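Can you read through this structure? Questions will come right after.
One protein chain is absent from this view; the other protein chains keep their places.
Right, chain A next:
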Amino acid sequence: MSTLHVISRSPFGDNRLASCLRLLGPHDGLLLCGDAVYALNPGSVTVAGLNTLGPRLYALAEDLEARAISDTGATAVDYPAFVELSLNYDKVNSWL
């Protein structure tokens, strides 16, 4: 059973990202959107932990662009890709 975790809040305002990374299973994926993409900002303390996820790390393309964040280890996805991503995992868990 694999889960796609979705986080939309900044990692610098609460502990959702840290909790999620602690619970993330070996086959789970993580999609960052909204202010959560600040976790990918080069130089942030959160980058190293996220990069260990390799190909299981995704970010919503429009949110990266809106915040001028590039050269990340995350796969950028648009909305059609988000839909397909949700089907590549058995379930979707949003950290509301």
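Note that in this section a residue touches a chain if its C-beta (ideal position, glycine included) is under 8 Å from a C-beta of that chain, and two chains touch if they have at least 3 such contacts; residues count from 1.
Here, contacts and distances are computed from a predicted model.
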| message | Out of "Iron-sulfur cluster assembly protein SufD", "2-oxoglutarate ferredoxin oxidoreductase subunit alpha", "Response regulator" or "Sulfurtransferase complex subunit TusD", which one is the UniProt protein name for the chain not included here? | response | "Sulfurtransferase complex subunit TusD"
| said: One chain isn't shown here. Among A:45, A:68 or A:87, which residue touches it? | reply: A:87
| Which parts of chain A are in contact with the chain that was left out? | 6, 8-10, 33-35, 60, 78-80, 82-84, 86-87, 91-92, 94-96
